[in-house]
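What you see is the complex with one protein chain gone and the rest in place.
Per-chain numbering from 1; labels A and B assigned in written order.
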Amino acid sequence: MAVISLLSDFGQLYPAQMKAVILCINPSTVLVDISHQIPAQDIKAGAFALMVSVPYFPEGAVHLAVVDPGVGTSRRPIVVESGAHLFVGPDNGLLIPAARRLSQDFKVREITNPDLLLTSSSTFHGRDIFAPTAARLSLGMTAAEVGAEIVDFVELDFGTPQVIDGKVQGQVVYVDSFGNLVTNISSEVILNFFKCGDVLHICGTSMPLVDTYASVEKGAPLAVVGSHGYLEISVNSGSAARLLRLESGDGIEIGGR
Amino acid sequence: MAVISLLSDFGQLYPAQMKAVILCINPSTVLVDISHQIPAQDIKAGAFALMVSVPYFPEGAVHLAVVDPGVGTSRRPIVVESGAHLFVGPDNGLLIPAARRLSQDFKVREITNPDLLLTSSSTFHGRDIFAPTAARLSLGMTAAEVGAEIVDFVELDFGTPQVIDGKVQGQVVYVDSFGNLVTNISSEVILNFFKCGDVLHICGTSMPLVDTYASVEKGAPLAVVGSHGYLEISVNSGSAARLLRLESGDGIEIGGR
Partner (left out) sequence: MAVISLLSDFGQLYPAQMKAVILCINPSTVLVDISHQIPAQDIKAGAFALMVSVPYFPEGAVHLAVVDPGVGTSRRPIVVESGAHLFVGPDNGLLIPAARRLSQDFKVREITNPDLLLTSSSTFHGRDIFAPTAARLSLGMTAAEVGAEIVDFVELDFGTPQVIDGKVQGQVVYVDSFGNLVTNISSEVILNFFKCGDVLHICGTSMPLVDTYASVEKGAPLAVVGSHGYLEISVNSGSAARLLRLESGDGIEIGGR
């Protein structure tokens, strides 16, 4: 059975149309929602959510991701092959960090096969182009059949943390539903400067670098390497986004004692 | 494998009870959520969401829809046959626009088969009557087995847009999670009066009729025939519901230059 994951900023209703289209083509697909609550048009948040999720999917999975403010423009539809996974979505950077996470050696193709572009609205390529393409890939259509390789695809990364005067500078790339602030600072970077138990000064607030949320009192802030491998600023049984008044895209600076 | 779609205003928790009941009866059902976030008791919004979704489902699909403020009253439980699809839910109009979209020649039956009415709470027919009925239909029970045809079912439509003094008058029938205002004005009606590129005056705001959301600057309003075939008022990368302060049920008037 083929697994197709779905990620979008669609909220309700539109994801079901994509799923229905997929099931018409491949009735035995297993459909797994990653999220349809990506903040509207926030390509970066979508790319991060996709990147931290795909490594857990089985080989052969097809990932259909649509955060697509440029739908209907000259923005190209693409398929990306990486490791044993396939990605389908818009050429706006959304798919690239996830593909790169699976393998540095990924390949991007523009969807030009006219069979895949037959019937399309100008406002919902998720349903009209990406879903049928994903379904046919799940049935064994090869990536080469969708179109030729392109090398000028749109790149996206989450920035490289800087170290200036012994302070680590990064940014918030994702706020989860607990209000945890997930940063672009990987465990390698942070553990190069600080160790578990150190007190960090982040945006005017002091907090320990710990292993678990429950290492501090309820309501107290903490820093932790999250399950995704990135530094996360949290509040035990609370919301760091609310306490620190930070959101996705905000810069943060981390100093030690 | 049989597909059963689910739509409700239940939010969390109660949909899982319906799915569990279905899987007890037909373990190989493929369950697809259309939405469980229909505004509470908003039969019209639910009917619209169902209508625009069902055409994408495979033949043989069973659609279980429950927005049911009259549960436990004399409101009848019904099954509707239309095209190769079946619908199960309350007789309050919820199912009718979707059934009519698939075929003008649809048939409504009251669920009177005592086997389907055996064990029921008075507050959750979704779980106790509609889910088992949907599951048994997905296993091959015929619509005729649920009960006799009725012709006095509750109707529901979204109103007919009027044209007065060259202005098109309609209403908002659905607000999606982007804040797009979906109207009851079909592409046929609007394209009879206006063409792509025209500037429309809608509720005190001027906006172009365009093909894609990205045809205007970020934050600017636009009118577009949405992927569902109805005129939609949107804001590129923003919320038209917030900008125009309109919600489901509000009337709108559209004038040209």
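Here is the rule we use: contacts are C-beta pairs under 8 Å (C-beta built on N, C-alpha and C of every residue); 3 or more make two chains touch, one makes a residue touch a chain.
Being a predicted model, the structure only gives us computed values, none of them experimental.
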(request) Based on the whole complex, identify which of A:21, A:34 or A:254 touches the chain you can't see. (result) A:34
(message) One chain is left out of this view; which of A:115, A:157, A:211 or A:247 touches it in the full complex?
(response) A:211
(message) Can you tell me which of B:27, B:114, B:140 or B:204 touches the chain that was removed from the display?
(response) B:27
(message) If the hidden chain were put back, which residues of chain B would touch it?
(response) 9-14, 16-17, 19-21, 23-24, 27-28, 31, 40-41, 69-73, 121-124, 127-128
(request) In the full complex, which bits of chain A touch the chain not displayed? Write them out. (result) 1, 3, 5, 30, 32-37, 49, 52-53, 56-58, 61, 176-178, 211-215, 224, 226-227, 236-237
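Note that in this section only the chains that are shown with their structure count from here on.
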(request) Report the inter-chain centroid distance for chain A and chain B in whole angstrom, where each centroid is the mean of the CA atoms. (result) 31
